[in-house]
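Every protein chain of the complex appears in place save one, which is left out.
Labels run A and B following the written order; every chain starts at residue 1.
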Amino acid sequence: MVAIPVQPATPPALASARRLFVRRAAWRWEEIAFWVLAAASYFLFSDHLVLITQAMITGLFVVSLDLMFGYAGIPSFGHAAFFGIGAYTAGILARDGWGDPLMGLVAAALIAGVAGAICSQLVARLHGIAVLMVTLGIGLICYEIANKWNSLTGGDDGLQGMQVQPVLGIFAFDIDGKVGFIYSFIVIFLLYLLARRLVNSPFGLALEGIRENIRRVPAIGIGVRVQLAMAFTISAAMAGVAGALLAETTQFIALEVLGFDRSISVQIALVLGGIGSLIGGMIGAIVYTVARDQLSLINPAYWDFWVGLILCIIVMSGTGGVVGILRRSVGWVVARVRR
Amino acid sequence: MADFINILGAGIAYGVLLFLMAGGLSVTMGLMGFANLAHGSLSMLGGYIVVMLMNWYGWPFFAALVMAALGAAVAGLIVERTVFRRLYWGNELDQVLLTIGVVTMTVAAATFIWGAVPPAVHVPAFLEGRVHLGFFDIGSYRLFLIVFGGLLTLGLVLGIDKTSFGAKIRAAVDNRRMTVSCGINIDRLFMLAFAIGSALAGLGGGLAIYLVGLDPSFPVKYLVYLLVVVVVGGLGSIRGTLAASLALGICDVLGKYYIPYLGAFIIYGVTVAILMVRPNGLFGRGR
Partner (left out) sequence: MTGEIVLETEALNRSFGALRVTQDVSFQLPRGARYALIGPNGAGKSTFINLLTGVLAPSSGRIRLHGRDVTRAPVEERVRRGLSRTFQINTLFPRLSPLEATVLAIARRHGLVTNPFKRLSGCTAEIDEAYALLGQFDFGADVGRPTRELPYGRQRLLEIVLALAAQPSVLLLDEPAAGVPQHESAEIFHALAALPEDIAVLFIEHDMDVVFRFAQRITVLVAGQILCEGTPEEIADHPQVREVYLGNGDDV
């Protein structure tokens, strides 16, 4: 290897170059606002804690998809498979006598992670529609397995009879969902921090390279297979934890957690919130879950139509979802104030 | 044995339906590079047109089928001219998300307009019942589908192979830039191809509902199978779509009859396996 003689750069400009990376990783105001609001909702919306918990769990799921889709550029129509695998892992353990919730999370992460690693090898050499089809196929296969393997999963009727132990042996899950909320919030927040760190690391930058131009990546010496295997594993494990959280906080698993509809709706929530910003995933999930809950009381068909329309508009206009709109409006306001 | 042929016949008929519905999608995806997940909505529209014309206005079956094809062609063209063409050869994910949005809207609209209850579907009396052929018998409608669909398929394959229009399509699928520089009006080519593909989808839908029923979730129910057929067959390849449709139709029906436990599982597994070995489908070309 030949070293290229590199002249030392002048200090001031270099500092600004370093700052670019600091700014890249800085907390945005919408992130801070979101998490403060989320924490405060324990007090503000104490009647709706169960719904908010489910929305946050969906948020974690969407964030895991964002890692693959928004950052690595790999679409997945079967991501619900990992969510479901995590849910059923925790559920089956809890039903069969190992009800410690934290252990359930770890087991879910491990098994879903392994599934993700396997999946990554299946899609490694594909791109475009073929990736969609293979991930779709995998999701459908997992659904069929869960459906037919009655003795293990309860099939169509769902998984019942879960006995979830108190968290850390002390905090038992209550009907109002208070413990469930706090438990989920902490887990989700920690994983969100992990996702942030990952995205602002050389590993995350390599994923973005894969998204931006997959041909160039090996040409700078990076193995795409290895990077994707890691990314898929982490993303799947995260989705698995989300599934496990849902199972533990509701103590029931419906077969739909693995379904095609869920894979699609999580994609929609991601686009709604804004792809490639992590917090967009959380925001999109909240908006989607809450809106669906409220609007489908009026008329389910109504809700679907407007979601479809909004999705079309977002895609055609390229606004980048809620986060994109927020950032653009803030930018606009700031620009006017500066003048 | 007679049983087996009967079921085989059902499988072939199903395959023919899938081909009619998916043929246009294969051409659209191969020709315009546009992943139209809302293609099934055109089939659904065709189905509802047939139901409406026959049940509410007393139209005869075949006339209603013609209208189904026309209606779907018009609807498809409108959406294509206004919305779809902006995303041709663009980011596939955008196309997928957009068309998911469109499907969601059409399903909601169909529920709103026609309700969620499957309507009654009638066909002319001579198509009901069974026909005896030698040592086995087969449902008349299924036989009709095979014959009619077979003729249509033959027409399509010949059209693609022998006409200059077909040649232009094949050229454009193979190498779009080159085709444009040969002075071929590619915009009009796309329009015509999309219209024909939509008409076929509508026709396929109209024909299918007697066998498989009709409700607003039709586009979603068949989305997976349509995609499988198109992607496994190879984008832009009529022959590929035909082969994949027949294979899928036969496997699906045989599977459900003889090994119901494994059913759809096998189909998805085979699809994944084929795509891993040949990412461009059996007959497809890389882009």
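Things to note:
In this text, contacts are C-beta pairs under 8 Å (C-beta built on N, C-alpha and C of every residue); 3 or more make two chains touch, one makes a residue touch a chain.
Fair warning: this is a prediction, and the values are worked out from it, not measured in the lab.
Contacts of the undrawn chain with the visible chains, over the full complex, involve A. Screening A:97, A:169, A:221 or A:318 against the full complex identifies A:221 as the residue touching the chain left out. Of A:147, A:165 or A:200, it is A:200 that touches the chain left out of the display.
For chain A, the residues touching the chain absent from view are 1-9, 13-14, 17-18, 20-22, 24-25, 197-198, 200-206, 208-209, 212-213, 215-216, 218-224, 226-227, 230, 234.
Note that in this section only the chains that are shown with their structure count from here on.
Remark: chain B residues 29, 35, 83, 86, 92-94, 96-98, 100-109, 111-112, 220, 224, 227-228, 231, 235, 261-265, 268-269, 271-272, 275-276, 279-280, 287 touch chain A in the complex. Listed in rising order, the residues of chain A touching chain B in the complex are 69, 75, 122, 125-130, 132-134, 136-138, 140-141, 144-145, 148, 260, 264, 267-268, 271, 301-305, 307-312, 315-316.
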